[in-house]
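A single structure is presented below for examination.
The complex appears here minus one protein chain, its other protein chains still in place.
Per-chain numbering from 1; labels A and B assigned in written order.
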Amino acid sequence: MIAPGTRVRVRDDWPETRGPCHIRTPHYLRGETGTVTRHLGDFPNPEDLAFDRPAPRLPLYHVQFDIRRLWADGTPGADLLVEVFEPWLEVTS
Amino acid sequence: MTEAADKDVPRAMHDMGGVSRYMCEPIDKEPHELTDFDREVDAIRQILGMKGVMSVDELRRGIEALPEADYLRLSYYERWLQAITATLLRKGVIAEAELQAVLGAAP
Partner (left out) sequence: MTLLETDSGRLLAALRGLLAEKGITDRAEIAERIAVTDAATPERGAAMVAKAWVDPGFRALMLADGAQAAESLGIPMRGMPPLGVLENTPDLHHLVVCTLCSCYPRAVLGYPPFWFKSTSYRARAVRDPEGVLAEWGTVLPASATIRVVDSTADYRWMVLPMRPEGTDGWSEERLAALVREGDMIGVTVPQLA
């Protein structure tokens, strides 16, 4: 389990380039660093559900990002909360 | 803002967050009432989910698999209908021949 306040990096991985897939981690977060704010619960992996495969439950987190770090022309001061599954996160601190 | 501001990444078409080409596009705030077609497709999708015939993630995967030109051409619920039908065919819930037979019959 990743504790709230932990700095995490979203994996810079592109399953889209390797064939049919279904991913709920938006492209704009790949390789970006944010902060876990909350464990939202454990949910079946949508990447498996989409292919009707047995889907293990995975921890799901709310991760906070600074919009200006994602886009230089983003709204100043605004931040972004996104639900991300644990296998997509690497603890950096 | 220019396309050059986008991250140079192999983004899937439906994955639209922050994509530059839409940044200057105004938002259509008109209500756009749903049609009977829209409501029925929505209801069928719910029923198939509740009965375990297909999941919402399978629906999404089917929508995401549409060729870009079709994704942009079709209405929201037309995409759903395409994805539902393709999923049911792939899973063998309905057979291609059955579908073609029904479609071939008089409307």
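FYI, contacts are C-beta pairs under 8 Å (C-beta built on N, C-alpha and C of every residue); 3 or more make two chains touch, one makes a residue touch a chain.
Since the structure is predicted, the reported quantities are computational estimates derived from the model, not experimental observations.
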| item | value |
| --- | --- |
| Interface with the undisplayed chain - residues on subunit B | 14-19, 21-23, 25-32, 34, 37, 39-44, 46-48, 50-51, 53, 60, 63, 66-67, 70, 74-76, 78, 81-82, 84-86, 88-89, 93-94, 98-99, 102-103, 107 |
| Contact footprint on subunit A, counting only the chain that is left out | 24-26, 28, 40-41, 43, 46, 60, 67, 70-71, 73-75, 77-85 |
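In the analysis below, only the chains that are shown with their structure count from here on.
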| item | value |
| --- | --- |
| Subunit A and subunit B, separation of their C-alpha mean positions in angstrom | 23 |
| Residue numbers on subunit B that touch subunit A, as the complex places them | 1, 5, 7, 9-12, 15, 17-18, 54-55, 57-58, 60-61, 64-65, 91 |
| Subunit A to subunit B touching residues, read off their complex | 14, 16-17, 20, 22-23, 26-28, 30, 46, 49-52, 70-74 |
